[in-house]
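Take a look at chain A:
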Amino acid sequence: MTDVTAGVLIVLGGLFAVIGALGLIRMPDVLIRMHASTKIGTLACGLILAGSAFVFGSPDIIIRVIAIVLFILLTAPIGAHMMGRSVLSTGVPLWKNETSETGNLDEKLIAEHTDATIQSK
Partner candidate 1 sequence: MNSVILRVGTRYLAGLLLVFSFYMMLRGHNEPGGGFIGGLTGATGFVLYAIACGTQDARAALRVMPQTIAIWGLGIALAAGLFAALFGDALFTGQWLFIGATEDDKGLPLSSVLVFDIGVYLVVFGSILTLVFAMEEEI
Partner candidate 2 sequence: MSWLLALPVVIPFLTAVLAFLTRQSPLGRWISVAGSSLLLVASIILMATVLRDGVIAGQMGNWPAPFGITLVADLLSAVMVLITAIVAVAVSIYAIADVDEGMERLGYHALFNMLIAGVVGAFITGDLFNLYVWFEVMLIASFGLLVLGGRPEQIDGGVKYVALNLVSTIMFLTGIGLLYGMTGTLNMADLASAVDGADQRLLTIVAVLFMIAFGVKAAVFPLFFWLPASYHTPAFSVSAVFAGLLTKVGVYALLRMFTLVFDHDTAFTHTILLWVAGLTMVVGVLGAAAQSDMRKILSFHIVSQIGYMILGLALLTPLAIVGAVFYLVHHIVVKANLFLIAGVAQRIAGGTELSRIGGLYKSAPLLAVLFVVPAFSLAGFPPLSGFWAKFLLVKAALDVQGWIIAGIALAVGLLTIYSMTKIWAQAFWEPHPDGVEPKLSSLSNRERAAMLIPIAGLAILTVVIGTIPEPFVQFAEASAAQLLDPTAYITAVLGEQP
């Protein structure tokens, strides 16, 4: 039974991984691609790791798996945030369908962030 659960989780995780990667290829601009990679990737990873927790079943493995997932949950969004921020501040061209409400956002961000970074030196 655990094997079946694990198998399902693994296959599901694998499918999500593929979907995430597909999103990475298919989606029209970088921010949208990040949606695909950050969350779906995390989800896929979590599912597969959960699968392995099921297979091993021992508490230390489960704790370890939980730790891994927590670490990813902690770090992945921070990375995504950094990337997103840099997308805005470097003025990467976005998809035509973007409907942002802030007009000169990138200028503002550059002024706000990078200035401080450089000046802090």
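Heads up, the rule we're going with is that a residue touches a chain if its C-beta (ideal position, glycine included) is under 8 Å from a C-beta of that chain, and two chains touch if they have at least 3 such contacts; residues count from 1.
How were these candidates chosen? In short, all candidates are chains of the complex that A comes from, given by their letters.
Being a predicted model, the structure only gives us computed values, none of them experimental.
The listed chains 1 or 2 are all part of this complex, yet only 1 touches chain A. On chain A, the positions that touch candidate 1 within their shared complex are 71, 74-75, 78, 81-82, 85, 112-114, 116-117, 120-121.
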